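Left out: one protein chain. Kept in place: all the others.
Up next is chain A:
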């Protein structure tokens, strides 16, 4: 099934980065405006899926040599670790902490431990989505 997909490939090269940037934005903006780890993860996954559709699974696997199963487990560990870390401070499981910091370049920034938890969610979503798609896609 060899078809001419020059157009798809050319567009993908640009669009993928736009989607990825958007994913990062959505992920960080999530706490105050629409977005969050879940959507961010899905968007990232969709960018990778787009690459796969345009260039084929094997090529993408060479470009992004990530083991998605490991990624999922790391995500789960980060999420559980964030939730459990509160025990060390003698507050109930899953208590979040946040404060405002003066950072260079960003100015006054709110940093929230929920973001760490969201990183876990993000990793799990990307990991599982890509695991599923890769496994089914590769199956002969």
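Quick notes
Going forward, contacts are C-beta pairs under 8 Å (C-beta built on N, C-alpha and C of every residue); 3 or more make two chains touch, one makes a residue touch a chain; residues count from 1.
The definition used in the following text is that contacts and distances are computed from a predicted model.
Choosing from "FAD-dependent tricarballylate dehydrogenase TcuA", "Na+/H+ antiporter subunit A", "Nucleoside ABC transporter, permease protein 1" or "Response regulator", the protein name stored in UniProt for the chain missing from the display reads "Na+/H+ antiporter subunit A".
Within the full complex, the residue among A:20, A:42, A:66 or A:85 touching the omitted chain is A:42. Where chain A meets the chain that is not shown, the touching residues are 26, 30-39, 42-43, 45-46, 49-50, 53, 68-69, 72-73, 75-76, 79-80, 83, 94, 96, 98, 110, 112, 114, 117-118, 120-121, 124-125, 127-129, 131-133, 135-137, 139.
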